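One chain of protein is taken out of this complex; the other chains stay put.
And then subunit A:
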Amino acid sequence: MPTLDLYYMPSPGASRAVVMTAKAVGVDLNKKVVDVMAREHLNPDFVKINPQHTVPTLVDDGFVLWESRAILIYLAEKYGKDDSLYPKDPQKRALVNQRLFFDLASLYDGFSSYYYKFQHTGKFGPPEAFKKLETGFELLNTFLEGQVYVAGSNLTIADISILSTISTVEVVDFDLAKYPNVAKWYANAKKVTPGWEETLPDLLAMKPFLQPKKD
């Protein structure tokens, strides 16, 4: 079984999605923490590996890749036992890709510009950022109407990516019950996604950074 280097921060969704996907395809990761808070991502050694100096960054026998969703696709295509996580059929695959882009631009961006803002500024983002996140959840709720998974009839990397994004609700104050299809999908995804339990403590470790201090 190959061992790949993963430069990462344990908590963010993008990194957890890679860890869960690696588990799902049965690849071992040699995890190397890059402490972005301590600006380790700007170390020349790391910038040499990834000029965009973002985490997660994967190195597979000299081949360097970043952008979490591109990493998920790579792991599934290169190491998947079959094509269930990333189907070969162009139409099924296009649906997975659409959901992955949606995850980045609507869900992740919504969480980032509202909740993650707190970590950097001590304040949550503007109401329009929260509105954007709500719109993302409404859409996901629509995509999940009558569906068990976000893109087709089985677990794909789109579920894993969206699970890693949405699970931010564990550490912020967000009412998932308003989106019943999402809530139902989320409860199931936590059960069936390899690596969920393993990465949960890393997710929960974010909590103190995303909650206003009580006086």
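Quick notes on this structure:
Following the convention adopted for this analysis, contacts are C-beta pairs under 8 Å (C-beta built on N, C-alpha and C of every residue); 3 or more make two chains touch, one makes a residue touch a chain; residues count from 1.
Heads up, the rule we're going with is that contacts and distances are computed from a predicted model.
Within the choices "60S ribosome subunit biogenesis protein NIP7", "Alpha-1,3-glucosyltransferase", "Glutathione S-transferase 1-1-like" or "Prefoldin subunit 6", the name that UniProt assigns to the complex's undisplayed chain is "Glutathione S-transferase 1-1-like". Residue in contact with the omitted chain (choice from A:V18, A:V34, A:I73 or A:L155): A:I73. Only one residue from A:V34, A:L95 or A:A189 touches the chain missing from this view: A:L95. Mapped onto subunit A, contacts with the missing chain fall at residues 51-52, 63, 65-67, 69-71, 73-74, 77-78, 90-91, 93-95, 97-98, 100-102, 104-105, 139, 142-143.
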